[in-house]
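With one protein chain removed, the remaining protein chains of the complex are shown where they sit.
A, B and C are the chain letters, set down in written order, and residue numbers restart from 1 in every chain.
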Amino acid sequence: MTTAVRKALPQGLDTGTMNRLGLWLFLVSDASFFLALISSRFFVVRLETPEDVSQILGLGLTILLLVSSLTAYRAEVAAEHGDQANFKRYIIATMLMGILFLGGVGFEWHEAYKHFPPSTGYGTILFTLTGVHATHVFSGVLLLGFIYFKGKNGAYGPDDYYPVEAAVKWWHFVDVAWVFIYPTLYLVQI
Amino acid sequence: MAAETKSKALMRGNYVIVVLAVLTAIEFAIAVAMTGNLSATLLGIVALIKAALIIDYFMHFKQLWTFVAEVWYEMLDADPDDAPDDTRNAA
Amino acid sequence: MLTALWPLIRAIIWSAIGGAIGYGFASGLVTFTDPPQNLEVQISLAYVGALLGWLFGIGVWKYWGREWFGLKPDHNEIKGASRFFSFSIDHKVIGVQYLVTMVILFLLAGALAMLLRVELANGSQNLMNAEQYNTAMSLHGIIMIAVAVATIMGGFSNFVLPLMIGADDVAFPRLNALSYWIVPPVAVLLILTPFFGGFDTGWTAYPPLSTAANGPDGTLLFAFAFLTFGLSSILGGMNFLVTIIAKRAPGMTWGRLPIFVWSVFAAAIISLTATQWVAYGLIMIILERTTGMMFFAPTAIDAAGVGLSGGSSILFEHVFWFYSHPAVYIMILPAFGLELEIISHFTRKPVFAYKWVVRAFFAIVFLSFLVWAHHLFTSGMGQNLHGPFMLVTELISIPTGIVFLAALGTMWRGRMWLRTPMLFALAMVFNFSIGGLTGIFLADVATDINLQDTYFVVAHFHYTIVGGEIFAIMAALYYWYPKITGRMYNETLGRIHWAGMFLFFNMTFLTMFIPGVEGMNRRVAVYPETFNDINFVVSIFAFLMGLSMIPFAYNMANSWIRGDVAGDNPWHASTLEWQTTSPPPEENFEHEPEVFEGPYNYGRKRAQASQRPARTPAPAEGD
Partner (left out) sequence: MLILLWNIFPVAASREADIIDEAFLILTILAIPIMALVVVIMGYSVLKFRRSEGDFEDAEYVTTHKTWVHSWLIWTTALCIAVIIFPGWIGLVDIRATQNDVADVTVDVTGQQWVWTYEYPDLDVSIISELVLPVDSLVRFNITARPDDVLHSFWIPAFRMKIDAVPGLITKMDVTTTEIGEFNHDQNFRVQCAELCGLNHAIMFTRVRVVEKDEFDAWVAEHSAS
């Protein structure tokens, strides 16, 4: 650990790197919010999951979101390589899946209201977790739409695709959150 | 990243999604087969692996990691005395 | 004058419009719900609307949002006095905005404390009824918490930190402006709470008291205020982390960072992550109040009243303290940084054991996340948690001890110059020793069982936060006053302020330990007559301490206009912020500074006698 091995320190970083770093830190911050959300489930209802929870719907939502992550990744790769057609196609596909996901959550809420309304322990947790997550999905759809409308005329090329990367990263983050929410809400059992 | 060819990047995405699908199937199987704390722990581990895959391959985690590593190293060994002496002014 | 205030007036108009839209929308919404009358939903959405309108009006759209839609942001007319009332992106303006806001809030909450002491001067009811007392007490608490968090992390970090690392601005200037401009709505909300029935829960807002259906709506306002403030804190934390990592001047290696920068870095990590937890706690309160969710109540109970399923208020206590304990380190870590910084410059000696202090800061950050449950020793949480949390809590005294070693070691054989900043820094070392040592009594389960929720706790945290942090803030205010205003404060008044505040602070709060040990509980307007005498004494001292703020306020305001011109570096300090003009030009430094030596090279043989000014070297040839 001497001075000799110390690598050159980056000082005065460019705006792109700063933006990336800022986004990462915001994601770290938001992740701790989800950590709080998920931990409250184990406090309020422990491992209790009612039988009325629709496992099919839960699995369907999970698959939808995972596949949308792939399409978002493909959109980013396309933008990085200047492939305009694929970029538009995959952004649209991701957004559609996002909207479908929101529809699925809406259906879930409709069903859940009958079986476990917000005045029950599990209902409280379900509505809060899916509500917060759906808000994130909604913001992700908006961001992707924004990127689409700005980029459909070729605004993003191999050198300046950072906005695409940022929107897609946000989308992946929402996906990661769901990766933890899914077992927390649907799969654990007493 | 720019050095990576497009087909290679896309292929990697496909691999990742296949592994994610398999892990989701395992998750579901665990939930069907087991209950209680054991099930919850295993589900947590699988979810961690899935998240790690997405974070690492889709979100390019090493962007952040560079800085985390640097800060970690520097906070343990930040010393004004160690800073290399500059000789430009003295010359 | 009116033209200078125009951005503010525009923001107020827009927030009224936004509030009206939110209220109308909510009124439409609640007609579909059952039961249809829920005023809290309307208050909530009206506030959200008003907040968005406020931000829109102050300039978020004009200077920022337009850009996203391909329109040209319009950012050139902000000059002169009006920049202090508008969405200015200059970190120095934002720093001044923060500092002035926080000093005003500090004096306001201090006045509330005086009211509380009038009520507490004897054991019977004499000024306020219980409801008014609870509201005043809660407001004093939360406003002071906001002041304690934001004065350093918002005010000094903004003004000084970019200068110290030789940057032209923070990493995200517009985000920085946003994180200031969501603070005034917080202050307005808090000041409005008495008109919505007050809020009677203390700043801790433990449910079920804070979610009680018959409770006042003021609690909802408080929850929104705290939530908004948390958002500001998160954005600020993120901004400073990126600034320190990315915006350092050439040659400003990590080892050459002034110690204050390190302490802000450590505190920013906490405010980035832990604040989300209290946000969730407050969201739970808001949801439970507005939509009838059940986070904090058992959903099924047996005959004996034991909850069979569902949550309990202990959930909130955990989530709340998972933020609020680390939050005291958001307050005190930068205060340690300020203390060491000032002691070093006023003894003309480097910070002793710099490397160890940096390590200690990060050790405190790490440990601070593991100690929250020491606030819950008497809450009925699982008994097996008591031992581990006692252990970890007491371990924090080890890195804190390192900071004391550094302070004492820097003083030792230094060449001390006792000006007001130094006097406050020394007083802070003294006060925080008492604060820290009495903390051990509260970390120890056995003594905490008795002392929890007594005046011992009140005295202890006033020793750490007022005696520790506010004293450091005062030191920093005097220290950087010439840099911020370009003028020198009045030394005599400064010393009078110091003497009064130090003396009467200690007399007030040292005395306050006694009723705590003798069994007087906190947050009460009336108490058994045994405690009459001692409380009367405490009240007298507290008023005298309040009086000592008069020379302070006068000095700050008067010297800004009439003070002597201070010169660029009145303290002959070596760090980078003193190597530019006072106040600094808009771009901070005439030329981008390049750093050749550590921050505290006092007494070191330099290659050239003129090297210290050369920390901002002349432009390279051909420039």
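Keep this in mind: a residue touches a chain if its C-beta (ideal position, glycine included) is under 8 Å from a C-beta of that chain, and two chains touch if they have at least 3 such contacts.
Being a predicted model, the structure only gives us computed values, none of them experimental.
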Option touching the unshown chain, where C:G110, C:G414 or C:G494 are the choices: C:G414
Absent-chain contact - pick from C:S86, C:T454, C:T485 or C:T580: C:T454
Among C:P298, C:G567 or C:P583, residue touching the chain not depicted: C:P298
Sites on chain C contacted by the missing partner chain, in the whole complex: 130-131, 134, 200-202, 204, 206-209, 212, 297-298, 301, 304-307, 310, 312-314, 347-356, 378-380, 383, 386-387, 390-391, 394-395, 397-398, 401-402, 404-405, 408-409, 411-418, 426, 429-430, 433-434, 437-438, 440-441, 443-447, 449-450, 452-454, 514, 517-519, 521, 523-530, 572, 601-604
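Keep this in mind: only the chains that are shown with their structure count from here on.
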Between B-C and A-B, the pair with more C-beta contacts: A-B
Centroid distance [mean C-alpha coordinates] between chain C and chain B, Å: 34
Residue numbers of chain B (touch at least two other chains): 67, 70, 77, 82-83
Per-residue multi-chain contacts in chain A, two or more chains: 9-10, 21
Partner chain B, residues of chain A touching it in the complex: 1, 3, 9-10, 20-21, 24, 47, 59, 62-63, 66-67, 69-70, 72-74, 77-78, 80-81, 83, 158, 168-169, 172-173, 175-176, 179-180, 182-183, 186-190
Contact footprint of chain C on chain A as seen in their complex: 9-13, 17-18, 21-22, 25-26, 28-30, 32-33, 36-37, 40, 43-45, 48, 118-121, 123-124, 127-128, 146, 150
Footprint of chain A on chain C - complex, ascending: 68, 70, 171-172, 175, 234, 237-239, 241-242, 245-254, 272-277, 279-281, 283-284, 287, 291-295, 299, 309-311, 315, 318-319, 322
